[in-house]
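Attaching a single structure in structure tokens format; questions to follow.
What you see is the complex with one protein chain gone and the rest in place.
Moving on to subunit A:
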């Protein structure tokens, strides 16, 4: 395959621009259009088409910050899948459990950060327990692992319903995270010439920042550290890694702990931004599934791209065509599968 590709690539290189460069140009052009849409003052006809500039920019910002949350959930999912070839369909339950634990701890102690830490730590432990007692026994048996994780999610959802009932909870964020940021984006110009600037909740920006920090951290861990090297080696050839003296079980347990912990962390963070209620587990499981299918299994960069696409599609859909918003997400998934069945950043199998 690569041998056949070689000549055509050199040909096109000598001819002018490569496909990659062409896509880069398209991307730059799109970025320029979006930048103009965000920063320029809109003429009336554009306001008429896209409802209002405020609605448009808010949809974009909401999409990006929601993508941060989706990335947190999906990165844990893709991490666990990438190494252990194990679709943990109980991942949504981990998110919801993390959110409930974060709620309880924050409510009892009054410290939000303690709730966040508890959400991560408890779910990391739960993840290790699941790996050691359940998934390790079913190594290499994909279908049974999937079925067992579905069974676990059913039981977990029912038990959580028993403990926390069907109500909706909101995790209270500390004061220093409340309030709004005034962004350097003009939404409208008053008749007296004064500009109206867009304000945006600080908390959502912080969520996005946390997602970026964690994403970069995960990428560095996977690509620059010794543990990351082991993990990537384990993805490609588990038996060889074991033969070279690495305790594969320990590596797997660490990855499962990080992945499940991230789901719990996302639960607390998401539960503070939105709300905690039964049924959220399915919602975030769906989000992780679609993000990972679109982005490519086992790729952190892919999860980021997928999360951005899905988050933006969901929020823009919510503003401009509320009924068919979910269909937009679905169309993105189908188109991706049609063009690249392995996902945008996935490796060809």
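The criterion applied here is as follows: a contact is a pair of C-beta atoms (placed from the backbone, for glycine too) under 8 Å apart; a residue touches a chain by one contact, two chains touch by 3 or more; residues count from 1.
Just so we're on the same page, contacts and distances are computed from a predicted model.
The listed options are "ABC transporter ATP-binding protein", "MoxR-like ATPase", "Ferredoxin oxidoreductase alpha subunit" or "Branched-chain amino acid transport system permease protein", and the UniProt record of the chain not shown names that protein "ABC transporter ATP-binding protein". Although one chain is not drawn, the whole complex shows that of A:69, A:105 or A:293 it is A:293 that touches it.
Contact with the undisplayed chain is limited, among A:69, A:126, A:148 or A:171, to A:148.
Residues 85, 87, 89, 137, 141-144, 146-148, 150-152, 154-155, 157-159, 162, 282, 286, 289-290, 292-293, 297, 322-327, 329-330, 333-334, 337-338, 341 of subunit A touch the missing chain (whole complex, contact as defined above).
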